[in-house]
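Missing here: one protein chain of the complex. Every other protein chain is in place.
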């Protein structure tokens, strides 16, 4: 069952794209995602896929080409990072508003400035309101698996929204892990064929895409888009269950690691979850009831489900790998606690900004968080909710 | 005291810029902010200002030119809207990370797609984590006043962050109101001269701007940036007090309208506050204790202060003029309730997405919100926190 | 022998490209050559060729992509017209200086301004010193045949220069004629495989392409380029002879139509030659010894050979379909008479600027030229060498 291969996260993403064999890939290279279009273009050159690879002249053009392709009726994919996503921004919103189920590999990297090529989540956080579904991936395996599920989710008639699969730049994108690949034919069958209901190349139904949409209609269209985002939860659930049947690998909106009896929990995303789980295991050997809640589905945000999962904990820490620079907490933190507020879940919860610009986060830092949580659990109070983790020379505030 | 003039919001902004007489203005026209650079360039042509007007070839270049100018040691301003801001996105983050106190007039307009030129706040909300200070303006007067205070805030040595003054496209930008202008010399004295400590044209201190900033330092620099954002609160307070002394016009982080004894409160921004206050007055005639909390300072977000102000209310509605399309509430709503969560303020609070793409919001809609709040206040329960206001044909969820 | 097909000039060019099956085609659409990449991209889509079609974002990029492809070791083709060529200009010179044998279909159209989409030769004339070989084509058949010979010429080791095949926009590009196609396998065999001696993808010989080339070397490199252009004459002769063996169709540097005994001769290029030959035939019925010299190989210019061919004529008219706007004669005229000067051929010769911006040139105009030539032949004098043909309201000077 499955093929075991040693692949970097970028190779895993490119391999998923090869097996998906999309109609169009348009991409512009940027570290650390460069390898994805690079590997993929070699698949094109070697005839391993039928894809039209559009070698665009900027990221703005990359997303524009994907939009054109999807609007025409094709399945389109791209990959980018950081400032590549920044330059796409105008088109990112257009892609989702036009309800085009484009799939992107976003290899997370700090957005400039100053210039930094390493991992944090500022790129993904910056587009979290743009109407794209966002799935995060702890490992190379998850990056691969999320991509295999992506089109089934994005293209579902109740969804029709673009989707980005995130993974941590260099940490997983360039690190090699043994992962389990599906056979090509199984991928083909699982992903299925893209059959859009409305598309420009359908000569039986001439349509316009992207016309003027003034005061009388835009609100209703945005509402329909928001409805689609809510629908995505159901579809993500179904597709993940189908995927589990096929592969035995289980995916939910989020992973609850040792939370059956946990008292203190770290909420985080992507590769940090691995370190957190490892540290939780170590702490449990010391009798500390540590748990980890790893968010996989960040958009739509499962606010209610997470609130429910955190109910009864004694203390929670939300780790944000991007600073919202707003004086009021990171993006994940706000999502979590506003969900707790709405759902009347009262657990002392603190926020840690960490790992900015590729700063390493090791067992040491994670232990420190759990240690803080123990203190909060004991006191029942979280005096300073906005914290830093891993800052040099005690720069914490 | 002061000069009374009938000016549109764009004229008010351009007039403020004329009185400020910045060193550099770089802008690219986009509806509905086009008039600002248009008026301003006529001031340049007519010799009313000394400003270098840079007629750039895109918004990406507009922000790049402002960055270059500020880095060189000049005071730079710009204006844009909607997709103009989108195309700037890459440079928006760079401006704030380089700690350059550029001042922008953002005339809020719906971000495409589909194409809509009318007002909502999706442009401003999209950059709310970018490290810019954001001041919102109910009226032409406030747009003018906020701009006069902008440089004092942005350029303060404890802040050094770019700042955008928002107003509602067409609603205030194109509507003419009588406003009170300061005399030119008073503006000059109030705003003062820009004396940067470090700048490229200082031949006594050769510096590099925007170099590589890898794992070892970016986190600390981002923390310093976040610290500056927190400092901005103090500075905004001081500058607003100085401004009040000069003009008699009072500005806080937010305006609490009839909240001394209110039981139900609407939280909103920009021009909607006017309609809300008008409606609250009507309701008070009917014996209903309605209040309005108008957020002026959206970034940094005064989470704690707002939570404090809402403490004791019976029901609160937060109005978001942009849909975060995330299944978990609008941006202002999340900020407000996460602040309430952190500060242990428990008031039933609901979110309304409204006014998207220029949809009118009148007394009728505001009355409906207060009516909902009365119901919530009576029942003590807010069953459905995520709501729409003003959707046609009952599309509410 | 051969396949008879009814094809427009653009179809003929696209068909030649299909049979050549180049490695790379990079093109940006512009009237009237748009159909060439359009037809060709459908061949790519339908798998009729193996070509990598690069959908570039401007003509500057089209030529840049061809340069990159050829430098890498691939056979690259493109097509353009008029202002498309203008935007390529910087890269046009670079292509030839780097000695990259790119082949272009140039469908001649008037260069703006003002805007005109119809035929004249101002585009081709503007790049006549750029180091490209230029072959002109009277008919669809010649456009096809010239393209089949193009790579053999351009890629010859003694040449290594880019080559453009010109034909008249709309006049031949959009007019359908019955032409004789070669069989695919014969084309394949005739054109052969591109085996560059030096190329970037040769990992056995790492090379740099396009480095700095200052005072000490550029002159020698330009001289080598000029030498290559002179060598092209020999190669064009050989390839044309080989082509004649294969097809029976004869091509020289220029066609001498009824010049065995002619006394008055019109020198011209592209489709006008057809009208001139038709008119010469009519005049011969009237006893007038009219001839036509149709230039096929415009670059390198066969100055000596044309001078020799015109020796002994009584009067010559050179027709220029582009005005050099220099007060001293059209480009073809200067080439012809400077060649006559150098080779001591003294025949009264006049210049006509004609057909600008698509102005029709019919038997009437051609008869008028021959009539002028008769007069010159009789008087032995050509008083006014710089003339117009077909100007409305007697605008001749």
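Read from first to last, the chains carry the letters A, B and C; within each, the first residue is number 1.
Quick note on the criterion: contacts are C-beta pairs under 8 Å (C-beta built on N, C-alpha and C of every residue); 3 or more make two chains touch, one makes a residue touch a chain.
Quick caveat: nothing in here was measured; it's all calculated off a predicted structure.
> Taking the complete complex into account, tell me which visible chains touch the one left out.
Output: missing chain touches B, C.
> Touching the hidden chain in the complete assembly: which of C:222, C:249 or C:311 does that?
C:222
> Decide which residue listed in C:18, C:152, C:277 or C:299 touches the omitted chain of the complex.
C:299
> Of C:114, C:206 or C:287, which one is in contact with the hidden chain?
C:114
> Which parts of chain C face the unshown chain closely enough to count as touching?
Residues 83, 86-87, 89-90, 93-94, 96-98, 110-118, 122, 125-126, 128-131, 210-223, 225-227, 229-230, 232-233, 299-303, 322-329, 331, 333-335, 337-342, 349, 353, 355-360, 385, 388, 390-393, 395, 397 of chain C touch the chain that is not shown.
> For the chain that got dropped from the picture, name the residues of chain B it touches.
54-57, 61
One rule holds for everything that comes next: only the chains that are shown with their structure count from here on.
> Chain B and chain C are the same sequence; what rotation (0 to 180°, nearest 5) superposes their CA atoms?
The C-alpha superposition of chain B onto chain C needs 180 degrees.
> Distance-wise, how many Å sit between the C-alpha centres of chain B and chain C, to the nearest whole number?
Distance between chain centres: 61 Å.
> CA centre of chain A versus CA centre of chain B: separation in Å?
The computed centroid separation for chain A versus chain B comes out at 30 Å.
> Multi-chain contacts in chain C: which residues touch at least two other chains?
Chain C, residues with two or more chain partners: not present.
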